[in-house]
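Heads up, one of the protein chains got dropped from this complex, but the rest are sitting where they should.
Here is subunit A:
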């Protein structure tokens, strides 16, 4: 209960500070939209020259991209831990976090949220409905439910991977550039994994399971029954990776000795 009320207090506080600079907020949302538009244009232009991408049609690829945007938007609204090392370890800010009465990871999530990224979820839904109606997909009663489960699974996959990478700073204090690399690898999950070779496919499924954020869950809604097994694994993989990351985080916090003064 305490955690929920803390969450909403932070949200309220966040809204106040952001709405103070409205012009900047609008430009930021606009540039997010632009970025998503560029990715869509890429898909559209590519399919001017080919009918199928390894058996996947244009609208299916667009649908997968739309699905990907939803968990990704949730992830980037709440898990801005890409600069965890500089911000919290090097500057010693984590000392402050540890004195707070809520879990340290949750406290960081609250401090670093960027709610404007949630607009990406709206774009994603719009893209999905557009592609879905062109494909003639029908929405059954269970779909919204599964959609929520798959999206949450995808968010947990992303969050798990990035929290684990942030945890590296507990053990090694050197600055690493693994974070930006991960954002790039994450993009691989937006396309059907069967276009990659087996090694990459294996990595994207079991080691850095970004395929569970895009193509695997989306395959369920597209009625690709050969992938259903993977689709239903999405929440499992999400839970496993996220639990593991929280476990590593707790171990890391125990080892944390503090820096700065």
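Keep in mind that, in the parts below, a contact is a pair of C-beta atoms (placed from the backbone, for glycine too) under 8 Å apart; a residue touches a chain by one contact, two chains touch by 3 or more; residues count from 1.
Quick note on the criterion: contacts and distances are computed from a predicted model.
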Chain not present in the shown complex, as UniProt names it (candidates "Daunorubicin resistance transmembrane protein", "2-oxoglutarate ferredoxin oxidoreductase subunit delta", "Acyl-CoA dehydrogenase-like protein" or "Polar amino acid transport system ATP-binding protein"): "Daunorubicin resistance transmembrane protein"
Listed residues A:17, A:50, A:99 or A:142, member touching the removed chain: A:50
Among A:68, A:147 or A:188, the residue in touch with the chain that has been omitted: A:188
Absent chain, residues of subunit A that touch it: 21, 23-24, 27-28, 30-31, 34-35, 38, 41-42, 45-46, 48-50, 52-54, 176-178, 180-181, 184-185, 187-188, 191, 195-197, 200
